[in-house]
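Removed: one protein chain of the complex. Kept in place: all other protein chains.
Letters are used for the chains, namely A, B and C, taken in the order the chains are written, and counting of residues starts over at 1 for each.
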């Protein structure tokens, strides 16, 4: 079940998606966190961040909208929580968010000495983060420059998390790879909104929010397929995974590992159940390792 | 219940979305088509088109993928079907597709004398239609030029149907408006895919397909809100509408009318039920006309 | 006639592990080979209706026979007598009767579902019917006594030899197709249908097969359910041009 991503060796290819698992502590009562391939923690900014005013959530068909607005205790306070995660001896991936390159760097500076911290996932895809009027993650040149700058700031692996709200996700992926990314995560949420027809106004106080859950799986899978055809670096696939079958779809599409977000809310055991489900699938179908199914659908397709 | 769009006067704001209602005949056994605000027929090309090989469909959570590939009998054969729709005395909007500006023009040339034809909906958002390597509907300059050219080809109203698979839908919307569009339709399907883990290959013979159904409603609603803030021309909102409540969300977000696609497959009466549902809502809430709720959520939001 | 019905469930019986027979309280004027589009849930998961063949029909009754394979059929199986079922139909083409006095009917697995009503229809029309029923194992020869009672000649084949011959049902049917001046009807997995079609073509029998495809609308509007047509750059819709096709039209045999 082991996989290698960005120089990390993970016991299995399943991890929770950032922002859907806090700093791990909330799900520790449900299962042994060491059963995860890695833990990806909440988007962390240099300074503490209060986040957006409520309402922050809206349920949608087969999914949900969120506009948390990066509420987090800030990098300094996050240190403790990251260290506390060490007790599970599971690699910790820290999702880093900011409003400028300097802010991303600031987070790395505060955390970089933590041996518990296995890799950074750089969130350049939060709908609220702007650079020069355009969302950060939507301009290849901006992305390449940011990654290059962060590449100099740390020796730890850099995973760049891409936005799906773009015309051509492969252009952004290539820019990140050229900038020196070790791996890519995709997808972040689709930008959406909901209207409360009783109150006659948008449901979310932030107007728009990020759509996640099984509703977006087809879009996520398509982007994982496209990106893994466009770049050589490994991809962590996510977007709507709810069980092992979904996870296997992402692996077969070319992802080297998967992350599970909103489905944790419906089923707190979804991560360990997915690990076991993949394990059974491999055994039943005579595969010796996860690697054997990575990109398998692509190979079949090219025949 | 009457609404005005692109110079057309519709008895109510509800129409089926293109490609989900054939040329009307398939749903005529279920209800009186004159209860619709308009009928939007299948994407029609200059020449007959066989479409993509099967499988063309995949179900997804809260939606479906399709890769029909514009199967249609061609403009000449479509004439008859359009004329046949006249018996319902409901405005007929013809969805026009092509692989080049010349092909769009060719469709218009064949159909333009039909008095039964109330307006054209120009589909510049089909994932398979390419122009200079990039999908047609994703480059503002290409869109403006196409609309300008078609503007000269007909006196009938031109509704431009936009793709959601872009970084900035407002840029495309503005380009279409500047090119002379009378109205906009949005959204077309999101590009997605599915993998069959038993067969270890993509489900659709076309690899990717268009995602529609309630799963995409939040994205559609967001784009309708954005576009109706960016341009003056009216918008026909669509994407995941399944009942009157959904339709009212689109109207409140700024759409002047709505179209219903995939939900027809689940409930063949969804269109007339939505008309009645909107009528009841208006009556119960003391609104004298549909116009009074168009953009209402925006007004509340700006307060 | 095509309509949206809300029918009361009067019986929901397991007929074998994973197989259910559902009896509804009213007829919908369906013919053998036609199907209905069932709404398995009031919610949007699953989003699409599920096509199920008419297993048997009468004025006061509509019977479905189905296999529980996924979410939709599981939800259908959870419905209880007394509840209602929302369905669209009857849909699609039916098995045509011909002027031949004899018929060979070949069923593979759950493909037997629509053939029960066909057997009843053929019997009522006074035809001599040879019925060949194949399944993986004895347990999956659903309702075998009821099928047997409707056929002039009845033969069984299973993959594991637990009932009838341990043979492919097509091999069992081959001599009948070769020797009888019969119309051939078949429903089952695609390789089986192709072999039946090949045999029928070779011996000059007219042959009708019932196909499956992923459907969406079920009424011909979405063009999603097509199959290629022999020798033409064209597709036909399983939901309205089929599900029953002349074998020669859809197989390159």
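Here, contacts are C-beta pairs under 8 Å (C-beta built on N, C-alpha and C of every residue); 3 or more make two chains touch, one makes a residue touch a chain.
All figures in this text were calculated on a predicted structure; none of them were measured in a lab.
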item: Neighbouring shown chains of the undisplayed chain, as defined at the top; value: A, B, C
item: Of A:12, A:44 or A:60, the one touching the omitted chain in the full complex; value: A:60
item: Touching the absent chain when the full complex is considered, from A:125, A:228 or A:264; value: A:264
item: Sole residue of A:3, A:20 or A:106 that reaches the chain not shown, by the stated touch rule; value: A:20
item: For chain B, the residues touching the chain missing from this view; value: 61-62
item: Missing-chain contacts mapped onto chain A; value: 19-22, 26-27, 29-30, 42, 50-51, 53-64, 66, 68, 71, 213-214, 242, 262, 264-266, 268-269
item: Touch list for chain C against the chain that is not drawn; value: 41, 43-46, 71, 75
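Following the convention adopted for this analysis, only the chains that are shown with their structure count from here on.
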item: Distance-to-centre winner among chains (Cα means, whole assembly as reference); value: B
item: Centroid spacing, where centroids are CA-atom means, of chain A and chain C in whole angstrom; value: 46
item: Distance from chain B to chain A - Cα centre to Cα centre, in angstrom; value: 33
item: Multi-chain contact residues (two or more partners), chain B; value: 58, 60-63, 213-214, 242
item: Interface hub residues of chain C, defined as touching at least two other chains; value: 44-45
